[in-house]
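Here the complex is missing one protein chain, while the rest keep their positions.
Chain lettering (A, B and C) follows the sequence in which the chains are written, and residue indices restart at 1 in each chain.
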Amino acid sequence: MVEGLFYLLLFPGLAFQVTCGLVFEWADRKLLARFQRRVGPRWYQPLADLVKLFSKEDMLPTGASDWAATILPLVSLASVLTAGLYVPIAGFTPFSFEGDLIVILFFMGVPTMAYYLVGMSSVGIYSILGGARSLLQYFSYEVPLLLAFSGPAVLSGSWSVSGILEAQTELGPFFLFQPVGFGLAVVGLIGKLKRDPLDIPKAKSEVVAGSLTEFSGPKLALWHLVMDIQAIIGIFLLINLFFGAPVGAAPWIGALIFGGEVLLMIFILSAASSLFARLRIDQLAGLGWRVLVPAGIIQLLFVILMGV
Amino acid sequence: MAKKNGLLFALVDALFSRPETVRYPFGPVSLPEGFRGAIEFDAECCIGCGLCVRDCPANALELIRESREVYQLRYFPTRCAFCGQCQSTCARGAISHSNHIVPSTANPDAISVVLKDTSGGRLD
Amino acid sequence: MTKNIIPVGPQHPLLKEPISVNIEVSGEDVLGGSLRIGYVHRGIERLAQERTYVQNVHLIERICGICSHVHTTTYCYAVEALLGIEIPPKAQYIRALMCELERIHSHLLWIGILAKHIGLEMVFMHSWHNREVVLDIMEELSGGRVSHAANLIGGVRFDMDAEHDQMVRRQLRKLEDQLFGVLDAISTDTTIKARTKGVAPITAEQIRQYCVVGPVARASGVDVDMRRDNPLPPYDKLDFNVVTYPDGDAWARTIVRVDETRESLKLCEKILDQMPEGPVTTRARRKVPAGETVIRSEAPRGEVFYYLRSDGSEYPARLKIRTPTLAALSLMPVQLSEIRVADIPVVLAGIDLCIACADR
Partner (left out) sequence: MTEVDLLTRLKEVAGESVARIEPINRETVYALPVEKWLNVVAVLTGELGIRHLSAITAQQRDASQGEIEVMVHFWQGRGITFVLTLPGDHPEIPSITAIIPGADFYEREAAEMFGINFTGREATPHLLLPDDWDQAPPFTGRITHD
């Protein structure tokens, strides 16, 4: 009971994930700032933003669904936190079971749906456009992402993340065997997180802030938290699936290596957002279905043949 | 190489060079030689021709006549557009721009200073 | 599909200045748009009639925050034409130098804004970082980053000695060093190309119909440049290329400005090389004899047109200012059709909006 509460609230549950999410946001903003020759925020800036937003007035335009706007960020937060429970941190897996990869992917998909619904339940044209775009984008990146994630699963013959980790201790990190799959997973993750260059649903110059245009105060804070935690969970998952966990090392060395891998991933994401211009939604659909999906299928076939 | 990976090169270059941000109120601010701040007035040189008052596009100057030889200048620093016209107009070199930055206000008529001579009429 | 109106402006993250574009969309397709300007109309043409010629120099400077110098230069040439005086050659060269620096600064600003609109915040920051060098040069020379107050009727307000000359050359070399990589990157980058190539093409015929000028016209293959066609001194003694591209799409508009930035850098060096010695001001009377004049000059955004009539007093009788943005804006509703919602920022950026100029 006490142990369960510890897992849920502290590690790897709420407190740890929120902290990691905020650290991710800080690292990301700092890196972006340095790429742009700026100084960047101090380490407590994301937390300060969060506190500030929570203390702000909560407004919604008349006609927007108050019910949807309140419940959807909470549902999203709950699902990303739940997903986080099943993702191993440096090989530490308290709740592992066969098939937890599917559960994680399901829960990770919930915020996207919530984002779509929240846009559609609003009255502003920007929100509606943002919601519609997020669904279109979902169809473009989700299939390549699933194909990329099934690579490690097929190779290790297990649909649990800890099973995939175990397989990697024998075979070596999977990104060596599946570089294409790894690339696809990164692109898919960027799409899932709606980050530059695939921030089409919330492109500032086109649809202001997408579905979240009408949001303010605590609800907006919750959405920011969801995005941050979703990002860090996605990164954790990617590392588990493609880098594996160090074998037989002391826990602190394992944690150190894991932290290094996380930083590398954050660097890749930040650099990608700095280096590429935002795609149009039709270009993304074209890229997704003409390039990424075939590449994913070929990669999967290659993995299946290798397994045989 | 630099051509092909232009943006990547710029990114790495930026990452390993010092940030350009100026921490404005905390660090030193370098002003150029010809910076146009609050004006300074040299009553010794002034002959009271009043051209500066006429040419001022912002109506920031008023000439006060003390006697035939002695003139003072009333200056509204927050009306001033810092254009340098009075300095260029004054044939006797009685008006010059200092490097004192004047903070802006909501009411431009609120502050006025009577400039008597260079040392006493300084705006701080 | 239902039709919706996207209100871009008067306040919108896309815009730095207030303008209202109501864009009719159906899903992701743009059907058309209507335009409303005048949010920053200050009545400068009317105000100018209430001020003396000398005061007007500084009023005119405040038409625009980017091309402020070219406005005062054109105005001063107009007044000097009425006065019948010619300013000393060195003053002409200093005016031209400031004009070219301003062109670099305006184009770099534009490149940054385009990059920001298509989600390349890093290029935006780097471009504006380079622009800062140009602003530093101008501040060092004139004492002001944006309001240079460089012009007087009858000359320029500051002189350039050998030290200034060295400083400008040093800064320009520094700028070249850090700029050319970014410019190359912009003209070869795949994603920028993907977002701008073929977007909202303007034909040369449309350019002529709508009397559009400047880089937008040159990007559609219309070879106009008032620096060459109707040179104010000292452009008649300077040798430079006018960059044109035939494509007419957003990509061509980008490349034209990138190339013009390079061209202007070269021109700055030439101006410095040819800079004569001598005084920088000449005496100008306050009362301007009756008469009228028309002056055309090339601002960073295209042809600036000034009509000035004097009735012999100290106050202008009529001052007419036509800014290049006004011409380009009339073309915008035409461009806002058969594009996607995602192209709106590219189209809006492409014509280099300067609303303060357009409204006056």
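Going forward, a contact is a pair of C-beta atoms (placed from the backbone, for glycine too) under 8 Å apart; a residue touches a chain by one contact, two chains touch by 3 or more.
Remember, it's a predicted structure, so these values are computed and weren't measured experimentally.
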item: Neighbouring shown chains of the undisplayed chain, as defined at the top; value: C
item: Residue in contact with the excluded chain [from C:31, C:85, C:211 or C:272]; value: C:211
item: Among C:4, C:171 or C:293, residue touching the chain not depicted; value: C:293
item: Positions on chain C contacted by the hidden chain, ascending; value: 36-38, 41, 43, 45-46, 81, 208-213, 224, 229-230, 292-296, 303, 305, 307, 309, 317-318, 320, 322, 326-327, 329-331, 359-360
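Note that in this section only the chains that are shown with their structure count from here on.
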item: Between the pairs A-B and B-C, the one where more C-beta pairs touch; value: B-C
item: Most widely separated chain from chain A, with each centre as the mean of CA atoms; value: B
item: Between chain C and chain A, distance of the C-alpha-averaged centres to the nearest whole Å; value: 44
item: Chain B and chain C, separation of their C-alpha mean positions in angstrom; value: 26
item: Multi-partner residues of chain A (each touching 2 or more other chains); value: 35-38, 274-275
item: Chain B, residues touching no fewer than two other chains; value: 7, 11, 14, 20
item: Contacting residues of chain B [partner chain C, same complex]; value: 2-4, 6-7, 9-11, 13-14, 20, 32-36, 54-58, 81-85, 88-89, 97
item: Residue ranges of chain B touching chain A (in the complex, touch as defined); value: 7-8, 11, 14-15, 17, 19-21, 23
item: Interface residues, chain A side, partner chain B - complex; value: 33-40, 271, 274-275
